[in-house]
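Heads up, one of the protein chains got dropped from this complex, but the rest are sitting where they should.
What follows is chain A.
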Amino acid sequence: MMELLDFMLSWCFSSTQPKGYMLCSTVFLRRICTLLSVSADDAIMLLLLGNTEVMQTGPTTAASGSAYAEFGKTKVIVSVFGPRESKKAMLYSDTGRLNCSVSYTTFATGIRGQGLENKEYSGMLHKALEGAVMLHTFPKTTVDVFALVLESGGSDLPIIISCASLALADAGIMMYDLVTSVSVSCLGKNVLIDPTSDEEAWQDGGLMVSYMPARKEITQLTLTGEWTDGKITNAVELCMDACSKLCEILRERLKDPASLASE
């Protein structure tokens, strides 16, 4: 069943398909999910979290810490610099500063330069991380987190957040816990975890959770579209569960950075 689903999903969203097929493939996707009904969430979660993810630390050498993440088509690289002297002339502060910046390459999206539209991501990355970083451990200084999206294939922001927390850990910045983030898309009655950009383009609603699994705290939560109470609870719990699993993967990578690329 899983192989069949895998094949159908990859057929649905293969990049060779002309644009006109997009709508009918969405209808097709809904059908697949209806076929699988209740188990759709779990199946797709396994499919997307188990198979296609690559995470590794240390792709850039100049930075204090860095990480690379690849989830399906989405490829993100994050470098962390610091703690270092604040560049801008700023007032004295007895806590450190966290400076986050997210940028897209011009070739990250189907239409050139479209990634520039996601201006709010820098602020959202900051909000997701600031609760986890122990800012009081580096007074008067700044930690810079620079994220670059090499290729945008959906669920960009959650992948940036997870990758940034891996890079922060690699840089040896003190944190209360690793922050992992997962988003879900709501299509009809079904909830899809880790949506691709095509799924995001046709979603009825979306929800993103950033979570600190060991502390059991949500650092960031955003929701769009129309949701009922029960559905929100289910989707948030699904995300938190996936965040915990993702966190285990991050911990493995930090413990044994050498063995990663092969997986």
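Note that in this section a residue touches a chain if its C-beta (ideal position, glycine included) is under 8 Å from a C-beta of that chain, and two chains touch if they have at least 3 such contacts; residues count from 1.
Convention: contacts and distances are computed from a predicted model.
One chain of the complex is hidden; its UniProt record names it "Ribosomal RNA-processing protein 42", one of "Autophagy-related protein 16 domain-containing protein", "Ribosomal RNA-processing protein 42", "20S proteasome subunit beta 3" or "GPI transamidase component PIG-S".
Across the entire complex, the residue among A:T60, A:T105, A:T141 or A:T222 in touch with the chain not shown is A:T222. Checked against the hidden chain, the listed residues A:E151, A:E200 or A:E252 yield one contact partner: A:E200. In the full complex, the hidden chain is touched by chain A at residues 119-120, 123, 127, 130-132, 186, 200-206, 212, 215-229, 232-233, 236-237, 240.
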